Each structure stands twice: as structure tokens, then as C-alpha cells.
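First up is the structure itself, then whatever we jot down about it.
Every protein chain but one is kept in place in this view of the complex.
And then chain A:
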Amino acid sequence: MNQRTTSPTRRPRVRIDAAAAGLRLAIVIVAVVAAFPLVWMVLSSFKTPAESMQVPPVWLPATPSLDAYSEVADVINAGRSFWNSAVIATVTTAGILITSLMAGYAFAKYRFRGRDALFAVLIATMFLPPIVTLIPLYRLVTAIGLNASLLGVIVPHLANAFGIFLMRQFIAGVPDDLIDAARVDGASELRIVFSVVAPSVVPALAALTLFAFVYHWNTYLWPLTVLQGNSDDYPIVISLSRLLSYNRGAMNTHLVMAGATLAVLPPLVMFVLLQRFFVDSIVSSGVKG
């Protein structure tokens, strides 16, 4: 009797193990494919110009060298470009966090006429490709005199529909009693948002920080459009493109790779620091939605 009951329970366990192993293998394959360009970029940055152009390609540089990195600094003003990128990404991210928290709180916790319709319109804007809004936004920025400046790059992106959506979903899960308790304690609405609600949605804030920072660090088309050739204000991503054309584009793959390696470092560090929150927030936003 016992044997009969135990043998069928063992079989599925074997199946589950096989399935888990298959899944792991698939994850490893996807990870290798995803990491390949990154590894190739870093390795190429240590190669000589000849090695970087060689066919068939060489995987590892014969004598790894940092020459490409020092040459990058000669071609572009890397320090200035990094500073511009940092200003654009940091200020925009901070703005997005503040506006998303406040608007998300209003959408989640206030009852007002037209709230759901307004939210639907907001969500709809998420489906507009950025290229569609490029020209109207450019004309607006020019009209208020912010073109060819970092402010022009930053200001139109201080609020973000996705951020508001994400915050609304998370703040809806913050108990109303907690907010009422803060009101009884004498907290203003602003104080409630930043002292009571924000600490309750830290994973979502971390995810949004990561998302916004990486996006605005890497953004290319909008700064290129609005800066109108003002190369002093170019972020690093635009400056990198100058490496492509430098020396008439000949044999400078290693330079581009060195520049790109430097450019991905800040978002990469941020991702490593915040990835736990990022995964948590993606998982729980599905549950709470």
C-alpha cells in the first residue's frame, strides 16, 4: 500500500527537476546572449586598432592596453560630457520622482470628479512614440527660449506618465488609516507624501530611479535635437558619436568601445545597487495592480 502511494509521487518530482534544469539552461543561454555585446565591448576597448578591426575577429587582446581610454580623452571633452549626462540624468530623475509621487498620491488617494478619465488620458500618452512628440516639444521649448541649453533637455521630462502610473499602483496599497493617522498627527499633505507615503513605497521609488536614470543617461535624440550643435552641453552619448567620425572613421572601433565602456559605467553601477528593489517592484506591482 505504501509503495503504491509513494511511487507516483516520486515521478512528478523527477519531471519537475528536469523542467527546472531546462529552465535554468534557458536562462543561462539568454544571459550569455545578452551579456555578449557588453563583454565584446569591454574586451575590444583593450585591443590595438589593428586587433579591433581584424577578420576573423580576435577574442582576447594579445597585450591589453589602456591607450584607447587616454585617446578618448584627447578626442572628446569626456569630463564635460559626463558632467552634462550626470546633470541631465540626475535632475530629470529627481523631478520625475517628485512629480510621480505627488501625482500618484493624488490619483491613488483623492476622490475628485474626472479622476479616472484623467488617469486614462495620462496612460494613453504612454503609447505615443517619442518621435511623434519630438517636433511639437521642440517648438514649445524654443518658444520659451530654452533651446540649446541643458534646461531645454531637462524641463520637458520632469514629469513622466509611466512614473505616475507606477507610483499610483504602489500608493494605492498604502493603507488609508496610515494617511489618516498622519492627518490627525497634524501632518500637511506634502508632509504626508514625503514623510509617510514615500517611505512606504521605497521599492517602487528605487525602481523608478533606476528606470529614469538609465533612460535619461542614454537618451540621444532629444538632446541632439534641442541642443542644436551646442557641443559644450552634449551628454556623453552624443559625444561618443564623434568618436565614430574621428580620423574619418578609420580603425577607431577600439576608441568607440572604450568610450562606450566608460559611458555605461554609471547606469551599470546604479543597476547593481538598486536591482533588488527593481525586481521586487516589478513582481509586486503585478500583485497589487
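Here is the rule we use: a residue touches a chain if its C-beta (ideal position, glycine included) is under 8 Å from a C-beta of that chain, and two chains touch if they have at least 3 such contacts; residues count from 1.
One rule holds for everything that comes next: contacts and distances are computed from a predicted model.
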| item | value |
| --- | --- |
| Hidden subunit of the complex - UniProt protein name among "Pyruvate dehydrogenase E1 component subunit beta", "Heme exporter protein C", "sn-glycerol-3-phosphate ABC transporter ATP-binding protein UgpC" or "Ion-translocating oxidoreductase complex subunit A" | "sn-glycerol-3-phosphate ABC transporter ATP-binding protein UgpC" |
| From A:V58, A:A172 or A:A187, residue that would touch the chain that is not displayed | A:A187 |
| Sole residue of A:A20, A:A124, A:I144 or A:L178 that reaches the chain not shown, by the stated touch rule | A:L178 |
| Interface with the unshown chain - residue positions in chain A | 175, 177-178, 180-187, 191, 196, 199-200 |
